[in-house]
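Please read through the structure below; I'll follow up with questions.
One protein chain omitted, others in place.
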Amino acid sequence: MRAAVAGASGYAGGELLRLLLGHPEFEIGAVTAASSAGSRLGAHQPHLPRLADRVIEDTTAATLAGHDVVFLALPHGHSAAVAAQLGEETVVVDCGADHRLADPAAWREFYGGEHAGTWPYGLPELPGQREVLRSATRIAVPGCYPTSVLLALWPAFAAGLAEPDVVVVAASGTSGAGKSLKPHLLGSEVMGSVSAYGVGGVHRHTPEMEQGLSAVAGTRVRVSFTPTLAPMSRGILATCTAPAAPGLTKESLRTAYEVALKGEPFVRLLPEGVWPATSMTYGANTAALQVTLDERAGRVVAVAAVDNLTKGTAGGALQSVNLALGLPEEMGLPLTGVAP
Amino acid sequence: MRAAVAGASGYAGGELLRLLLGHPEFEIGAVTAASSAGSRLGAHQPHLPRLADRVIEDTTAATLAGHDVVFLALPHGHSAAVAAQLGEETVVVDCGADHRLADPAAWREFYGGEHAGTWPYGLPELPGQREVLRSATRIAVPGCYPTSVLLALWPAFAAGLAEPDVVVVAASGTSGAGKSLKPHLLGSEVMGSVSAYGVGGVHRHTPEMEQGLSAVAGTRVRVSFTPTLAPMSRGILATCTAPAAPGLTKESLRTAYEVALKGEPFVRLLPEGVWPATSMTYGANTAALQVTLDERAGRVVAVAAVDNLTKGTAGGALQSVNLALGLPEEMGLPLTGVAP
Amino acid sequence: MRAAVAGASGYAGGELLRLLLGHPEFEIGAVTAASSAGSRLGAHQPHLPRLADRVIEDTTAATLAGHDVVFLALPHGHSAAVAAQLGEETVVVDCGADHRLADPAAWREFYGGEHAGTWPYGLPELPGQREVLRSATRIAVPGCYPTSVLLALWPAFAAGLAEPDVVVVAASGTSGAGKSLKPHLLGSEVMGSVSAYGVGGVHRHTPEMEQGLSAVAGTRVRVSFTPTLAPMSRGILATCTAPAAPGLTKESLRTAYEVALKGEPFVRLLPEGVWPATSMTYGANTAALQVTLDERAGRVVAVAAVDNLTKGTAGGALQSVNLALGLPEEMGLPLTGVAP
Partner (left out) sequence: MRAAVAGASGYAGGELLRLLLGHPEFEIGAVTAASSAGSRLGAHQPHLPRLADRVIEDTTAATLAGHDVVFLALPHGHSAAVAAQLGEETVVVDCGADHRLADPAAWREFYGGEHAGTWPYGLPELPGQREVLRSATRIAVPGCYPTSVLLALWPAFAAGLAEPDVVVVAASGTSGAGKSLKPHLLGSEVMGSVSAYGVGGVHRHTPEMEQGLSAVAGTRVRVSFTPTLAPMSRGILATCTAPAAPGLTKESLRTAYEVALKGEPFVRLLPEGVWPATSMTYGANTAALQVTLDERAGRVVAVAAVDNLTKGTAGGALQSVNLALGLPEEMGLPLTGVAP
């Protein structure tokens, strides 16, 4: 099968290409971008020597036509128009935000402009979602932060073990902000410093977390979300807490997670007492999880580590595509990270 | 005045020496340690060339005698015995945990062993605490995490603007863990990775945060505290949230902070919309603060950045000593950080 | 085929396991170590979830028996005794230094103790070495620094384009120093700092570089080698210079490298004007090279980037094993790095 990658000069595009190179069923077709069209891929992704001489094309309906799968790693607002020109025989995967939110009002509040509609949500680990994705031809890849938060908390809400008043603080590596040339993303600024941003309920991933958790909980879940930027290139560590349901014990909490995650190929509940580090998942399509009950404070505390570019974007996308195409879900996806 | 530093080969000891070198009223007397006694200070603190040839002595009553101020940067459990041998004419400053907690039960639960008693708490910014410290001859330096959390939240609790159900997630640089040779503190492990530890209400700084906030609030405040280790040497970024009191507005919240922090020499409420980064306080005795109301989630969110070794330990210690000795509170303490 | 890894709890051992997990012809047999024997591998290599429950065994002749290949990632001085107990039907790969040097005097000067003898040198890119390795049952894996330096300079010496008076300064990530608990390897010490060590001709990799270059040049090559430690976990960047042979031009220098490296699967001469960064090779078995003539100073300057754990140790080892076993040289080895 042939896959095209639009946005191939960026970080998400580069990660899609890295994973596609390791996937036995795909060959890489068009690689496209906007401002870097015409240059060679090697100038933008020097870690992919096998593709170094590929020329980046413009992102158009013509260059993207004729592929079995088209991955769109574009700024938000651009995916719908491109997808409209690709038939239903093509699996279109939106790594951006355009098709994640079901609520047009939430879209307008957090993104502005017209709502592009909702596509099947590419997080197979959510209850029932694996089945939805098996017949999908359009896939909305979750945001990197929501991936980590939903994986960390869905088992608690599915089992009714937590109250719907969530507090999340997450640290992200800088690649989550993309390759945009902004002063606060310069190496001199980010090395040696952790900073908060998007505080107070304004980060765009907030309604996406609420949407996902509310669906699982069967009630409206509120999320207080604070993202922070950490001095590393990749990785998200999400610390997620919610008031414990009355009578909850540590044992029943852990059992619920063990049951919920049994058989999941990419989500690993760590041995008791071991807490996640992002280095456990560097370059892998895995999530490392731990959960406990803080009896003193009466809260469930779940922590998830993912690689924002792999499980948090490109790997999660490819996992969903495997399902959509009837391939084994794990095919071509790294279970093994790179450490130290 | 002459100051002695016990624990001079460690990170807190090195920071005390750095600041004492810049303080116009102090000369540095004995520098002592345990296992590194007999070696030269330059082998442990190569950034302090003026002290490079000083020989480290053993930490004993004899070596510490005859100083106006003795700073103890020792592992917990060691300070009380040393202090007992130093008269009340000596100001003794415990940078460790031994004399922070008023509740013997909390001490036993979190530290084990016998409670050494309580000394005046060295956080002058807390209501009334500046006056307490002006006559102190014994000072318990707050923990680095509690310093950041108390500075971030006391104005909200003092003004009755938050409910006593706090969630804190904080990122710390590795120097907070000291110079101990543990595998997880190796550079290869910490670079490129953020990790959680001490999760679920078990970190020793938790009761200290609760004690301080409860005193300000006039009611028992619960804290769910999750510390994380970030790939940087210095700095704490503490994200602190609590349910908003009914009817709270963003404006009244900010006003309360402006009033509470007016005239504070070392705590800076950032301009609206600017959020703290630890790089703002690197090497300085300052705290950078911001606060907002998350109307969506109904929570106050306050974020504080401090340098864990400066305002979080050695600088905070010296600030309290300035008060205890009747010196200007700001004397010799850096307001200016080092960046980028 | 079954492979055993001795030293499985260390960084080189972890990288061997990571690569073996991705190799289609190997299953992983015994994983052994010294002090960590009896514990589970997941406690030491949390990025390898597929092996998390493997119990680490003692490194003995009995545990290592019955494998097709045995990889030894042991401190120097330990490999010969282990290898002596394994028959010639087993391919034994020494990732340590014991069998690299041909000159017993150099061994004694730099390592001390008795010389263990010389095994075929596992750098297939050196002239004629690929053939040597095809029949080898014992392989001495090159040191990580010599790998980078030999790859950078052998084409110049093979073509007679440089004088035998080499100066090398190389920056290494901290994993090159292993997991040993030394104060200067703590994260707090290495982050934000580059330091020199082993200066003045005393680093143990110096005679290995001289041996390799001298063999290619056909004359005794002297190397002034200065290693430095950089704030990153992985990667070596080696800057290698030598006086240019009389009459050398930039064009003839580049042509010589193009000819010498033609067809090499893992060594990439970058496009003109592009200089190596270690991030180009992170986690990959590749070397990124560039070379130029400094006409002002009259010197050839060649720069190589490798991942010290992959091409510099475990990947290079597996590449040689592929040759020794008659497998395709590239089998199971990553050409693609992980970036950013």
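Which chain is which? They are A, B and C, in the order written, and residues in each are numbered from 1.
Convention: a contact is a pair of C-beta atoms (placed from the backbone, for glycine too) under 8 Å apart; a residue touches a chain by one contact, two chains touch by 3 or more.
Every value quoted in this text rests on a predicted model; they were computed, and no experiment measured them.
Peer 1: Name every shown chain in contact with the chain that has been left out of the document.
Peer 2: A, B, C
Peer 1: Of C:Gly66, C:Gly200, C:Gly218 or C:Pro328, which one is in contact with the hidden chain?
Peer 2: For the chain that is not drawn, the touching residue is C:Gly200.
Peer 1: Looking at the full complex, which residue from B:Ser9, B:Thr286 or B:Gln319 touches the chain that isn't shown here?
Peer 2: That would be B:Thr286, which touches the missing chain.
Peer 1: Can you tell me which of B:Met1, B:Leu48, B:Val202 or B:Ala260 touches the chain that was removed from the display?
Peer 2: Once the missing chain is taken into account, the touching residue is B:Leu48.
Peer 1: Among A:Thr32, A:Thr137, A:Ser233 or A:Thr336, exactly one should touch the missing chain; which is it?
Peer 2: Selected residue, touching the omitted chain: A:Ser233.
Peer 1: Can you list, in ascending order, the subunit B residues touching the missing chain?
Peer 2: 11, 14, 18, 21-22, 42, 45-50, 52, 175, 191-192, 233-234, 268, 270-271, 274, 277, 279-284, 286, 288, 335-340
Peer 1: Extract the touching residues of subunit C with respect to the undisplayed chain.
Peer 2: Residues 165, 167, 169, 171, 188-189, 191-197, 199-201, 206, 222-226, 228, 230-235, 237, 239, 241, 275-279, 282, 290, 292-299, 301, 303, 305, 340 of subunit C touch the chain absent from view.
Peer 1: In the full complex, which residues of subunit A touch the absent chain?
Peer 2: Listed in rising order, the touching residues are 11, 173-175, 179, 181-183, 185-192, 231-233.
What we mean here is this: only the chains that are shown with their structure count from here on.
Peer 1: Specify the contact topology among the chains shown, as one of line, ring, star, complete or other.
Peer 2: Drawn as a graph, the chains make a fully connected set, so complete.
Peer 1: Is the contact between subunit B and subunit C built from the same residue numbers on each copy (over half shared) or from different ones (under half shared)?
Peer 2: Shared-number fraction above one half, so same.
Peer 1: So the centre of each chain is just the mean of its C-alpha atoms; given that, what is the distance between subunit A and subunit C in Å?
Peer 2: 35
Peer 1: Which integer distance in Å separates the CA centroid of subunit B from that of subunit C?
Peer 2: Centre-to-centre distance between subunit B and subunit C: 45 Å.
Peer 1: Which residues of subunit B are in contact with two or more other chains?
Peer 2: 188-189, 191-192, 231-233
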